[in-house]
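Got a structure for you, questions after.
A protein chain is absent from this complex, but the other protein chains hold their places.
Each chain gets a letter, A and B, in the order it is written, and its residues are counted from 1.
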Amino acid sequence: MSKKKTTVVSGFVVAIVLLLLNVLVALRIIDEYTSQVLTIAGINVIIALGLNLISGFTGQLALGHAGFMAVGAYTTAALMMKLNIHVFPAIIGGALMAAIFGFLIGLPTLRLRGDYLAIVTLGFGEIIRVVMINLPDLTGGPAGLKGIPTYTTNFFWRPVVSFALVYFVLAFVVVLLSNLLRSSHGKAIISIREDEIAANAMGINVFYYKIFSFTVSAFIGGLGGALYAPFFGYLSPNMFNFQKSVEFLIIVVLGGMGNLTGTVLAGIGLTYLQEVLRFLKDYRLVIYPLILIVVMIFQPSGIMGLFGNREFSLATLINKLNSERPTQEKSSDKAGEVQ
Amino acid sequence: MTVLKTENISIQFGGLMAVSGLNLDIKEGELVGLIGPNGAGKTTIFNMLTGVYKPTNGRIMIKDRKDEVQDIRKLHPYQITALGMARTFQNIRLFKDLTVLDNVRIANHLNVEYNTLDAVLRLPKYYQEEERIEEQSMELLKIFNIEAKSGELAKNLPYGEQRKLEIVRALATKPHILLLDEPAAGMNPQETQELMDLIEYIKERFALTILLIEHDMKLVMGICQRIYVLDYGRTIARGTPAEIANNPLVIKAYLGKEMENDA
Partner (left out) sequence: MDFLQQFCQQTLNGLSLGSIYALLALGYTMVYGIIKLINFAHGDILMVGAFVSYFVLKQWGITPVTLMLSFLPAMLFCLTLGVTMEKLCYKPLRNQPRINSLITAIGVSFLLENGARVLPMIGPNPRVFPTLPVVNYNWFGLVSISQVQILVFVVAIFLMLVLNYIVSFTKIGKAMRAVSFDKGASALMGINVDRVISFTFVLGSSLAAAAGILFASAYPQIEPYMGIMPGMKAFIAAVLGGIGSIPGAVLGGLILGVAETLTKGFLSSQLSDAIAFGLLILILVVKPSGLLGKPMGEKV
């Protein structure tokens, strides 16, 4: 099969799987609680994918993705509530606003050594919370923002629409990121993580690609937050604390830095685990940092490191199943997911 | 025709004058050697030429791909590479965790003709370009006889092949001036001989001007047309290999030391 044909077939497979899942949610075979957990998991995965782009692939640690999530969520809510804008353009608006913040933070910081991004994004995440608390007109202040219009008021369709939208966006983000990362532009980004000086000497504008990667990362973080606002219908500044930023980091680290498949698996797994472990209360809070430390010391490449850092690739799978016609396709594609 | 020229460049680290008053003048198609004892400032010169360090004073001019003279003193490394001057690193700076092929593909970055949108949406241009880049990369790997290892991670190559990959990667940026920083370091005499032949071959094939830092005197004397000798950041001699070999200053400063070390 030609590369293009494989791409088309992969697209169909993804669409069918998504549709099937939605039918299951609509028929309540996946019950409402589970679909809600899965929707939150989807949002977490989206934001973690954004974080993985800057931290896992570009090698620059960012610690403020809860902040971008907050910017996306509050902007979307404000656009819907104050300006009566429709939910879809409002979501795009939220993500764009986060991207602008990302760009402005990246500009002074990304010229410098990588460590500074960590501390500046950490500070950003904290300050954005203070700002939210002090803008009660827009954000409802410390009490939170109630009454955000949800995707639909119909109780039957509400979980279905949220679920469908989040997983559609998730698939979209995965495809775009994996396409980007396998292209020459994506390789340029990865080469920065590998060796900044050598990348520069190979003609790669390191600063440009860092800014690009961080802005896209902030956009995706904002997108996650934007999807969250009309799903949950309520926002409070304390939802977006440092703890939350670190949760995204744990997803990335556990899945494997620089691996999209791992982020998807770890994001869904950890969100589910969080629900299962609710009975542990505060003790859960001790488990997360232990995961970080143990993974970093004993398995720094995360769970996907156990599988040679490969990405799950539908194209490869399809080509394997389509074995009657031998193909030229490389089966060991290093950075590819759904083609 | 001069393609690379430095006018009186110097650089100071703290109180130390690492290179002072260097005047290089390298003509098109030349293969020039830069030699000197450890710490003489050779790699520092490369770092200044490629924009990693900014010289404290002096000017650096190169002829770019369009034969226009450019002052490159204030440019970033990637801009200098774009003008057509590429380098290798003495202490091997490959993208270790990427495949050999990816290492070369990344170095093709400047020649990629599709934009991010083409890549993300997988437009036809993307496929055409990627195919072309892969072909060209494989061709370069073939010249250095490492094409069979294109799928391996760079860090898993033996040392000699890592050095070769450094050169392939630099070539992939399509330079007309190539700076090689101790390309034969750590190689045995047979490998060194092979490499010398390869360097001469690529010089002809890609119409390169080469500036080469090397410790191995045999290699330098064997293939360089002209040689600059440095000691403590100063140029103490310049000339043909024969002139250098008979220069008493060089023998005292460089060869003498080498012999003591060897003994």
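Note that a residue touches a chain if its C-beta (ideal position, glycine included) is under 8 Å from a C-beta of that chain, and two chains touch if they have at least 3 such contacts.
Keep in mind that what you see is a predicted model, and the values were worked out from it rather than measured.
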Checklist entry - For the chain left off this view, which of A:G123, A:G144 or A:G233 is in contact with it? => result A:G123
Next on the checklist: Among A:S10, A:T109, A:S236 or A:Q274, exactly one should touch the missing chain; which is it?
Outcome noted: A:T109
Next on the checklist: On chain A, where is the contact patch with the chain that was removed from view?
Outcome noted: 55, 59-61, 63, 108-109, 111-112, 114-116, 118-120, 122-124, 126-127, 130-131, 133-134, 197, 242-243, 246, 249, 253, 257, 282-283, 285-286, 288-293, 296-297, 300
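Everything below uses one rule, namely that only the chains that are shown with their structure count from here on.
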Checklist entry - Per the centroid of Cα atoms for each chain, what is the distance between chain A and chain B, given in Å? => result 41
Next on the checklist: Applying the document's contact rule, which stretches of chain A touch chain B when the two form their complex?
Outcome noted: 3-4, 7, 176, 179-180, 183-188, 190-191, 194-195, 197-206, 212, 330, 332, 334
Item to check | Parts of chain B lying in touch with chain A, wherever the complex brings them together | outcome: 50, 52, 76-78, 81-82, 86-87, 89, 93-99, 102, 105-110, 112, 114-116, 119-122, 126-127, 129-130, 133, 151, 169, 172-173
